[in-house]
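Now for subunit A:
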Amino acid sequence: MTISEIDLLRQQLHGCLNLNVGVANLKEIKPVIYIEVNPDRTVKSSKVVNKEKLNDPSFRTAAEAAMRAVNNPDCSPLLLPADKYEQWKEINFTFDFSWMFD
Partner candidate 1 sequence: MIKKILIILFFSFNANAALEVTIAQGKVEPTPIAITQIFGADSDTARYGNTLRQIISNNLTNSGLFYTVNEDLYIQSDNLVEKVPRFEDWKLIKAQFLLSADVSKIDKGIRLRMRLYDVFNAKEIEKLQLTIPDENLIRRVGHTVSDIVYERITGETGYFDTRIVYVSEIGPLDQRVKRLAIMDQDGHIDSHQFLTDGKNMVLTPRFAPNKQLITYMEYKNNLPRVYIYNLKTGEREIVGDFPGMTFAPRFSPDSQSVVMSFSDPNNAANSEIYLMDLNTRSRSRLTNDSGIDTSPSFSPDGEKIVFNSDRGGSPQLFIMDKNGDNIKRISKGRGVYGNPVWSPRGDLIAFTKLTQGNFHIGVMDLNGNNERVIVRDFALESPAWSPNGRYLIFHRQKRSNLDGTGGEVTIHFIDITGYNERIIPTPRDGSDPAWSPLL
Partner candidate 2 sequence: MLMVAGFFLASCAATKTDQGGDVDAASASASSSSGGEITAGTQEDLIVNVGDRVFFEFDSSELTVDAQATLDAQAAWLMQYPDTNITVEGHADERGTREYNLALGDKRAFSVYSYLAQAGIDTNRMEYVSWGKERPEVIGSDETAYSQNRRGVTLVSN
């Protein structure tokens, strides 16, 4: 996939990630969400990869926000190039919240 194709997907997700600011320790929290994608570019399944941290309420809050972003109806179907299904049938999204402290 080209950089501009990845950019398009990223931009789409930015509009679907809605996080309530101020969650403690967000700088260190980086939930990773694994998704399987259908050929029609809808999300087939989604799960938190680093789920060992879900006992931490701050991490859980951030991970749930990330899960809502990938399952947000505004982000369905995902903006992906139809001819490159093999490259995007599985995606790991790493959510980095350090931007909220700029």
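Candidate entries met the following condition: all candidates are chains of the complex that A comes from, given by their letters.
FYI, a residue touches a chain if its C-beta (ideal position, glycine included) is under 8 Å from a C-beta of that chain, and two chains touch if they have at least 3 such contacts; residues count from 1.
Because the structure is a prediction, the values reported are computed rather than measured.
In summary, of the candidates 1 or 2 that share the complex with subunit A, the touching one is 1.
The part of subunit A that touches candidate 1 in the complex is made up of residues 1, 3, 6, 9-10, 13-15, 17-24, 34, 57-58, 60-62, 64, 66-69, 71-74, 86-88, 90-100, 102.
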